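After this line comes chain A, so read on.
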Amino acid sequence: MKALRVDRSLPRFAAARVAGALAPGSGARVGPLRLVDVDPPAPPGPEWRRLRPRLAGICGSDLATVDGKASPWFEPIVSFPFVPGHEVVGDLDDGTRAVVEPVLGCAARDIDPPCPGCAADDLGRCRNIAFGHLEPGLQTGYCADTGGGWSIALMAHPSQLHRVPDGMSDEAAVMVEPTACAVRGALKCTSGAGGVVAVVGAGTLGLCTLAALRRWVGPDQLLVGAKHPEQRRLATELGATTVVEPAGLTRAVRRATGSMALPGRGPGPRDRSQGEPEQLLGGADVVVDCVGSEASLAQALAIVRPGGRIVMVGMPGSVTVDLTPLWQREVELVGAYAYGREPQLDRRTFDLAFELVAEARLERLVSATYPLHRYRDALSHAAESGRRGAVKVAFDLRDEKDRERL
Partner candidate 1 sequence: MRFPLLKFPLSAPTRPAGVELLPGARRSGADYDTEWARRPLSRYARLLMVEGPIRLGVHALAAPERAGLDRLEGLQGPAIFAANHHSHLDAPLLLTSVPNRWRHRLVVAAAADYFFANRLTSAASALAIGAIPIERNRIERRSADRAAALIVRGWSLLIFPEGGRSTDGWGQGHRGGAAYLSLRCSVPVVPIHIEGTGRIFGKGDKRPRPGSSRVTFGAPLHPVAGEHATRFAGRIEAAVATLADEAATDWWSARRRAAKGESPSLTGPELASWRRSWALGDRRRRAPGRRTAWPRF
Partner candidate 2 sequence: MSPRPGFVMEVDRSTPPTLFMHGEGFRLQSLPVGSRIVYPPEALPTVADIDGAIRSALVDPVDSEPLSALLFPGMRLTIAFDDVSLPLPPMRRPDVRQRVIEAVLDLAAAAGVDDVHLIAALALHRRMTEAELRHAVGDRVYDAFAPRGQLYNFDAEDPDALTFVGETDQGEEVEISKRAAESDLLVYVNINLVAMDGGHKSTATGLASYRSLRHHHNVRTLQRSRSFMDQHRSELHSSNWRMGKVLRDAGVKIFQIETTLNNDTFPPPFDFLQKREWEWSARDRATFVASSKALDRAPNRVRRSVFHAVRAPHDLTGVAAGDVEAVHRLTTARVYDQQLVAVEGQTDVLTLGLPYICPYNVNSVMNPILVMSTALGYFFNLYRGRPLVREGGVLIVSHPTPWEFHPVHHPSYIDFFEQVLSETTDPLEVEKTYEQAYAEDEWYRHLYRTSYAYHGVHPFYMWYWGAHALQHLGAVIVVGGDTRAVRRLGFKPASTLRDALEMASDTVGRDPSITHFHAPPLMMADVT
């Protein structure tokens, strides 16, 4: 069976890193990811079920892996070789369509009694992701035993499977997993209710977070810094009150909050009352960083109000950021990784995500699909999605030839 697989090969990781630095997404040409013919994964346990992916999305964290930029933190919590792809909608052997909730928690690992995280149904906080009868792997798509979405078939534990309602398209279903991450992030912004929330970045996560903020948090002002025109259009459609270019976000937040501002520490004479504002003294109640770069985190720190909160929805990797503002302004910096149960609403994140995808018609964010063998094009498209007017790029496996042979 065909699969895109990541091998543990140091030279290839090094090459990917160089290529990825030159052109994002081009790590696919020289890197650890290759299209290979492998045996279908064997079920790790009796109750495990086979899922043949229909659509499998390309996530920012996947791109980091492909370009060799993934954090060393991941190393002990993945197992090589693995097939990436955790945003998956596929067919079970009985013909029902299902979406995978990819976190491999205690249930999937057959650990009993479960850890406190899993006991509270908060899968994202599982404490055993490297243990149990499975190889280490925080999610399906990072684990050698389960396979991943970028292939013809993978194995999934029944606890991971969510039936797709009949009326829901595959495109909508593939958006459920990223939307669940966004919902998780948005529900950490409840202190922004009735206040000012700023979202940095308007890729898939940014736009989904925006939709989730509109749906459940209800800030008075919802500002988005979006780089590309298509992103700005979608952000407006999804309910942002102000959509600006990233450089204008500081100014927009200042305007919305009536804060005082200071110019940055650029070159030239530093007259403290002149120039473009770069550092706010007040600021947004909550800033959601949906990019996870040094620049976005630095901007988030500059535009959040003292005592405010920064929610990291984008995966940051290792970044160098001056944390003095975090200290001086007593800012909370919280992560929003995955899903489980949302205590405020007492509902599972995935259920909320299904609801939001349907309500906000998030299937419109799927801009392009590629067959597996065009994975290089797919990855470079995904890496440059914003610039090329796209949001979510996915693999379309519905027409793969060996899919029916299995």
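Regarding candidate selection, all candidates are chains of the complex that A comes from, given by their letters.
Assume a residue touches a chain if its C-beta (ideal position, glycine included) is under 8 Å from a C-beta of that chain, and two chains touch if they have at least 3 such contacts; residues count from 1.
Computed from a predicted structure; not experimentally measured.
For chain A, the touching candidate in this complex is 2, chosen from 1 or 2.
Of all the residues in chain A, the ones that touch candidate 2 in their complex are 242, 244, 248, 251-252, 254-255, 258-261, 271, 273-277.
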